[in-house]
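This report concerns only the one structure given below.
Apart from one protein chain that is not included, each protein chain of the complex appears where it belongs.
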Amino acid sequence: MSMVKLTEYEGASPEVKAVFDDIMATRKVDWINNIWKALAAHPPTLKRIWEQVKDVMGPGGRLDPLTKELIYVAVSMTNNCEYCIQSHTASARKKGMDDEIFGELAAIVALANQTNRLAIAYQIDVDDAFKPKFD
Amino acid sequence: MSMVKLTEYEGASPEVKAVFDDIMATRKVDWINNIWKALAAHPPTLKRIWEQVKDVMGPGGRLDPLTKELIYVAVSMTNNCEYCIQSHTASARKKGMDDEIFGELAAIVALANQTNRLAIAYQIDVDDAFKPKFD
Amino acid sequence: MSMVKLTEYEGASPEVKAVFDDIMATRKVDWINNIWKALAAHPPTLKRIWEQVKDVMGPGGRLDPLTKELIYVAVSMTNNCEYCIQSHTASARKKGMDDEIFGELAAIVALANQTNRLAIAYQIDVDDAFKPKFD
Amino acid sequence: MSMVKLTEYEGASPEVKAVFDDIMATRKVDWINNIWKALAAHPPTLKRIWEQVKDVMGPGGRLDPLTKELIYVAVSMTNNCEYCIQSHTASARKKGMDDEIFGELAAIVALANQTNRLAIAYQIDVDDAFKPKFD
Amino acid sequence: MSMVKLTEYEGASPEVKAVFDDIMATRKVDWINNIWKALAAHPPTLKRIWEQVKDVMGPGGRLDPLTKELIYVAVSMTNNCEYCIQSHTASARKKGMDDEIFGELAAIVALANQTNRLAIAYQIDVDDAFKPKFD
Partner (left out) sequence: MSMVKLTEYEGASPEVKAVFDDIMATRKVDWINNIWKALAAHPPTLKRIWEQVKDVMGPGGRLDPLTKELIYVAVSMTNNCEYCIQSHTASARKKGMDDEIFGELAAIVALANQTNRLAIAYQIDVDDAFKPKFD
């Protein structure tokens, strides 16, 4: 029940097809998932978001691909985004996550949501020892 | 400006002192940070939360200590908990995080917060291919 | 699957009917949407909320009706309220929103959710130049 | 550092003074707290919000005044609203809350924030037995 | 559509069965609701969360059982957790909540969500009179 008509590859504009092609090539898959079909209703957003996802979540950098996905899923759980939890849990499973790692991830996310509210409820001042120091 | 008077080690009840001692022994430090001094105003909460933190964030399990801290900080950034960001960033730095890893972490957290809202804004249905399958 | 039985116009109390009548007259429609049928289970809330919506979202003031709806939808996307996104997107479309404006709206909402978390993640101090000045 | 100049009683318009007078009379205090001084920059909002607060949080109804404040503070802790936590905790203390009740409140708020994320993380379907039934 | 296979009592490990038995005994019911069947995929989390829920939400302490449930539901409404709203509303109804109390609860939760954003929007400083004082 998306808010705009999904754009299928057939009949897409060349601009949209170029992004769809890059998504499939980068991910080595032969289909396009729904979020990109929806964003295609606004091509500048489609292009901008895909380029970011490719850049931030792709290989390179200091964090390994599974860790990146775990962080992404942690945020999505906190924000209650069903699509994001389901799609990035599927990605994380491809990169090695199993039920046990999922369980540890969910436990940390839940704990942080709990302790975040305790720190807020009690209005705790940051200890000097934790504050960043710069010369 | 905490909501309750902070409990210092001197003058704490034996019940509270036992938790404070365990925190310092477990973390190999000789001081208690503010959140525990505040939670000490309600000893059952102090004990219950500390035991959880020790259990979930401590060694053991499949995720390494730095990854656990990164997930914890990711949630704290999403929830805007200043105390939690500062205290767990300090922990993560002790476990090897530097400015570059912090930058990658923040970039993923920010990206997920962005794409979460796009999936929600467009009310995207989960693709069948992403749904978990069980026998 | 609402948490209370929906109240239909037939069989509603005079107090509830009066609000339902005002909703239909104000909006020039001949039906009542589900949220009002649910709030009717607690008549003081039905009346108070309707009066506020009529006051804040109705004509008058400096912001035009479409801008008001866009702001309303922006909040609903950030909060992940499906009912609110769907119902107020329908209102915005009546007031002139098309897929392109929806795309721009979603892009701004998503961007702000991203940059909000960067400002929080890095714990940025407000620049003096941005602070409000009063005589 | 409010976003608008605070309106003091002296020099306020008659419209604003009338609301300020009602706040002081209703609460049996002789001063106005900052949120009303800020909302006075937009008199229709000042009046509308005060009337709601008086109506929803005032005496009457099935919930007693302390329970109302506890619910209000629970939401404010979850949303991380410092002003709201501080001002309504002060109100709750006037109505009988002490450190122990505050501790129980914070513990429930923190627990619910934790278990909310577990239910979301695991994408749990609602059991039929919990669903509301209407004839 | 949970993210892990639900664990049924039959075929569960002794460790999981022990928790399931305690849940049924404590609550005086003869069935296990879905969240526990999902958490059973990660037994340490199942045990830890159940023990907390039993401890925080169980009898004892200063707040009565219905007030505890109302606070829990208030948080779940603010966080938009469908499972939590449905399951704890069912619990609250068992403990005496009816449509009218539900209406008052929802009205307070909604009001606090509104006024929280006003305090944040206007960046209101906490009045000195509200700040906690300790000797």
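Some points to look at:
All chains are identified by letter, namely A, B, C, D and E, in their written order; residue positions are counted from 1 within each chain.
We adopt the following convention: a contact is a pair of C-beta atoms (placed from the backbone, for glycine too) under 8 Å apart; a residue touches a chain by one contact, two chains touch by 3 or more.
Keep in mind it's a predicted model, so treat the numbers as computed, not measured.
Counted over the whole complex, the shown chains touched by the missing one are A, B, C, D, E.
Among the residues C:Glu8, C:Asp21 or C:Glu100, only C:Glu100 touches the chain that is left out of the figure. Listed here are the chain E residues that touch the chain not shown: 77-78, 80, 82, 85-86, 105-106, 109-111, 113-118, 120-123.
Seen from chain D, the chain kept out of the figure touches residues 3-4, 41-42, 44-45, 48-49, 79-81. If you put the missing chain back, the residues of chain C touching it would be 1-4, 31, 33-35, 38-39, 45, 49, 52-53, 56-57, 61-63, 67-68, 70-72, 74-76, 78-79, 81-84, 86-87, 89-90, 100-101, 104-105, 107-109, 111-116, 118-127, 129-132.
The criterion applied here is as follows: only the chains that are shown with their structure count from here on.
Common neighbours of chain B and chain E under the contact definition above: A, C, D.
For the interfaces A-C and B-C, the C-beta contact count is higher for B-C. In terms of their C-alpha centroids, the spacing between chain A and chain D amounts to 34 Å. Centroids of chain C and chain E (each the mean of its C-alpha atoms) stand 27 Å apart.
Residues of chain E found to touch two or more other chains are 1-4, 44-45, 48-49, 52, 56, 79-81, 86, 89, 100, 104, 107, 131-132.
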